[in-house]
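For this depiction, one protein chain was excluded, whereas all remaining protein chains were kept in their positions.
Chain nomenclature is as follows: A, B and C, assigned in order of appearance, with residue numbering initiated at 1 for each chain independently.
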Amino acid sequence: METRYILKKDHLAPWLRRVAKSHRVVAPVKNRHGDTLYAEIDGLDKVELDLAGQPQASAKSFFLPQQEVLFTYRTGKGGYEFHEPATPAPATVYFGLRSCDLSAILYTDVVFMGRHKDPGYRRRREGAILISIACHQPHPNCFCHATKSGPFLEFGYDLQFTDLGTRFLVEAGRSRGETLISQWRPFFSEAAEEDVKLQYQLALEANGLFRRNVDVGCAVRKLAEGEVAEGIWRELADRCQDCGGCAYLCPTCTCFTIRDEKLGPEHGERLRCWDACTLEGFSRMAGGHNPVAREQHALKRRFQHKLRDDVHKHGRPSCVGCGRCVGICFGGVDIVGFIDRLSEEDLP
Amino acid sequence: MTNSINEIENSEVLLVAGSNTTEAHPQVARRIYDAVDRGAKLIVIDPRRTKLASRAHIHLDIRPGTDIALLNGMMRAILDDNLADDLFVEMRTENFYALRDMLYRLDLAEVAAVTGVDQRLWQQAARLYARARKSVICYCLGVTQHICGTNNVQAYANLAMLTGKVEKEHCGVDPLRGQNNVQGACDMGALPGVFPGYQPVSDPKARAKFEQAWGVRLPAKPGRTLLDMTHGGGNGPVRGMFIVGENPLLSDPTMDKVRETMENLDILVVADIFLSETAQLADVVLPAASFAEKTGTFTNSERRVQMVRAAIPPLAESRTDAEIVIALANRLGYSMHYQSTAEIMEEIALLTPIYGGIYHDRLEESWGLQWPCFDRAHPGTPFLHKYMFTRGKGHFVPADHQRPAESVDEDYPLLLMTGRIYHHYHTGTMTRKSAALNRECNEAVLEINPADARALAVRNGERVRLASRRGAIELKAGITERVAPGMLYTTFHFAEAPINRLTVADRDPGSQCPEYKVCAAKVEKLT
Amino acid sequence: MDAVLSTCVYCGCGCGCYLHVQEGRVVGSSPSRNHPVSRNNICLKGWHLHEMVHSPDRLTSPLVRKGGRLVKAGWEEALDRAASGLKKCMTKHGSEALGVLSSAKCTNEENFLIQKLTRAVLGTNNIDHCARL
Partner (left out) sequence: MSDCGCRKGNEQAENDKNGGNSYLPWPARIEAISEENSQIKTFVLAFSGDKRQQDYRYLPGQFLMVSVPHCGEAPISISSTPTRPGSVHLSVRRAGLLTNAMHGLAVGDTVGLRGPYGRPFPLETFRGKDLLFVAGGIGLAPLRSVINHALDSEHDGRIEILYGSRSPEDIAFKADIATWEATPKVSCRLTVDVASPGWEGEVGVVTRLLPQVDLDPKTSVALVCGPPLMIRFVMAELSRMGYSDERIITTMERHMKCGLGACGHCHMDDRLVCVDGPVFSLAELRGRDVVELRDKP
């Protein structure tokens, strides 16, 4: 059994302050408008950490930015040359990641550090230490218990914190996490058996607090067997209003586009930006032909990819149950509604 | 809007008129979809089969410009079925009898003929609207951009008052404002007849207040409207212009006339973030900062005044419009000094009763405040007319159907409407600079019904010539059932296909809104 | 990276949008979750709000017409030229011959100043904007 530690809440800020001397620290911060966002902390005293609520967006943009410069280029008489900008990827401690968001990073690792080695992603990911916080109060739209990506994690984290009231139970999953503890060992004491029991109790309770009961397995099975009626795809497509929001907000949607931005007659930038497979221009080819019939299939790719193709490829769906897309769809057709609809079909 | 956007999702009946809501006001459409999913009934009045219309329980696909006739028909149905809110009419309105008499004289067969809508359909819609407890009307430029725009609006107000669907939460008449701060620009008195807060320039008391505050004599005569200024031609009344962030060359009707005016001015000063089509004609172009580079407030469609915050300093040598105006004023011999835009807002609050309690520090601590907000203690007003019409009792103004300024004939047999699409905004000066939006849509498309396309032997995607009595442009044809036979639709976002070369300049005498929704046109195949 | 809450400029809905800033450049835009209008989603225009800000087509310096062409100029020159042009026109034709178009894209504070300039400085009520277009 791995060693478990206790960090008193009083010691959280002092410990983080020390960590921040050698690392950039990113954590969920509640801003003065009341929104919680993952943000770079500069000065722990200036911000309000929010370890209870779910940040409004995942940590995706820290690893796959909404827009990044891949290269600058020059063209003209001197030839056509691409230069890689010097973008620093400082060693970063991500503190207070929700379980769903950490699970999502494990998935994006597969996309960008598997067969294809994405240089930018790798640079940012290799310098990252992931510290998650176990959720005991799921957000109303959450269903990570159904996608097995929370509320408490069993692997994948460097450290996992569990709030035990006056103290955190800290579990080290990887050596990088262990290092952060051993470097400042005096802050940590070994966990007692009742601490571990309490965590177990909290995990059980958390699992009972989900308000949504989402039958992901049913959707996975139906998609695998091609049992989704064409009429459902058509209805989804008809309601989709092209905002791209579901894909942009989704912690595991990684599709991107690459484009050139001309900055002058002889120079420019090659940018990589988020893209969404729900958009018409995503698959449209030069000349106008589109192999995807959008009027019928605007959302088919996205749902199939998450609930069928990734199950086939990686053994599990790539939806992490964070629920952020629930209620944000302009046309009212989020993935949870889709899954619910498939499972309702089976009801008598 | 008299309501808040979020009230819409709790309405029981939604009547959406002349608004392509899913494309032009996505967040309002989001609430409408929500409401319908919860069981609300949706009535759409629109000549086109928009995305929203295709989800409507009742789609009244009237001929463009026949709203009044339809509304009169609906109100008559309400009287016939005894569905009027008699108590409300009695207590809260005036001039009902004039309306009633007009409605009883109405020839229902003629209404059906004029609107092209089946009588049973509009009667059904009227009953639905009148019977629900919470019915809301949303309308947009499809109602106002007609020569009878003011009467159109009044007709919708008549309907709401007749059934008592005002002065209550989830009930009301909501104009959806097109541009991000068009509400604010009006509130701030960027209009020829009123000071900030709609205080008439002709009112000596209002004038005295502003004269005292600004230390100068102020003109009493209302000024010229936009079209008066831009359509003067070579020898118009206006000889010098200062244009801030507008592109009248593309947005105003009868483009060639506007160009003539601009080219013949003694002086044209334009402040903009891009070298717009209008700026290209200027004598002096001043580079302005974008919204991301300045701090201030916008007022949205639901009258919510909220902060815009500078994320970065002004790019390159650009300056905020406020800095530009201040510099100009000082050069013109009027001393103007503000430490911050918050200080400007303090002056607005001082002089504008409906903004009387709006200060930047309050906005910083909230999601904005909805006017009227009279003082610091006032919480703002989520829905208007709560206990009282702002002007006292609601006044019925009966109106008759009025023929559009232009009608089709043998030479110009098709009826052209113009509007917006989802991916672009206004004349495209900003959205056309966005790669993602351009990828989704980078070309004006002329929507044409399959039957008309067949008759003209036009194929989908083919470039065609579109002409009116004033000019012609070339653009791509898109064959779709969204438009009825005999009708055409396109957008005004694209400088390559400047549709306002074609549109009519006839306008509503009250609102001065040009009739962008009706223009006789013809389509020709390019050889 | 900073996230600055602002208001979207692309329609009258008025969504609360965060502008994400990195090294002086706006590199992203995302919705506010608790804002009463945006409620954690914005339309495609909003999600790409940042793309226009750093467009290479942005005007970077004042331009003044010389010999029929618009050429780069300094602020002092441009403002002088603008002010003297307007003044000359006012002297020659009177205040009534001046017209100002404000903008539905400018802030309230700017609109207020523009109408103040028109009324108090130029001495006319000839001010409007494209509210109806």
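As a convention for this text, a contact is a pair of C-beta atoms (placed from the backbone, for glycine too) under 8 Å apart; a residue touches a chain by one contact, two chains touch by 3 or more.
Keep in mind it's a predicted model, so treat the numbers as computed, not measured.
**Q** With touch defined as in the header, list the contact partners of the absent chain among those displayed.
**A** Per the touch rule above, the missing chain touches A.
**Q** Among A:K60, A:R308 or A:R324, which one touches the chain that has been omitted from the display?
**A** A:R308
**Q** In the whole complex, not just what's shown, which of A:G165, A:P186, A:G208 or A:G287 touches the removed chain?
**A** A:G287
**Q** Touching the left-out chain: which of A:C255, A:L299 or A:L342?
**A** A:C255
**Q** In the whole complex, what residues of chain A lie against the chain that is missing from view?
**A** Residues of chain A in touch with the missing chain: 70-71, 73, 75, 79-84, 111-112, 115-119, 122, 254-260, 262, 268, 270, 272, 275, 277, 282-287, 289, 291-293, 297, 300-301, 304-305, 308-309, 312.
Please note the rule applied: only the chains that are shown with their structure count from here on.
**Q** When all chain pairs are ranked by how many C-beta pairs they have in contact, which pair ranks first?
**A** Chains joined by the most C-beta contact pairs: B-C.
**Q** If you average the CA atoms of chain A and of chain C, how far apart do the two points sit, in angstrom?
**A** 37
**Q** So, what's the distance in Å between the C-alpha centres of chain B and chain A?
**A** Distance between chain centres, rounded to whole Å: 40 Å.
**Q** Which positions in chain B touch two or more other chains at once?
**A** 26-27, 30, 367, 422-423, 435-436, 440
**Q** If a residue has to touch 2 or more other chains to count, which residues of chain C qualify?
**A** Answer for chain C, listing residues that touch two or more other chains: 5, 16, 34-35, 41, 43-44, 47, 50-51.
**Q** Any idea which chain C residues touch chain A in the complex?
**A** That would be residues 1, 3, 5, 16, 18, 20, 27-35, 39-44, 47, 50-51, 56 of chain C.
**Q** Within their complex, state which residues of chain A touch chain B.
**A** 32-33, 238-239, 241-243, 257, 259, 261, 273, 275, 279-281, 288, 329-332
**Q** Mind pulling up the chain C residues that touch chain B in the complex?
**A** 2, 4-16, 19, 21, 24-26, 34-38, 41, 43-45, 47-48, 50-55, 57-65, 70, 75, 78-83, 85-90, 92-93, 95-133
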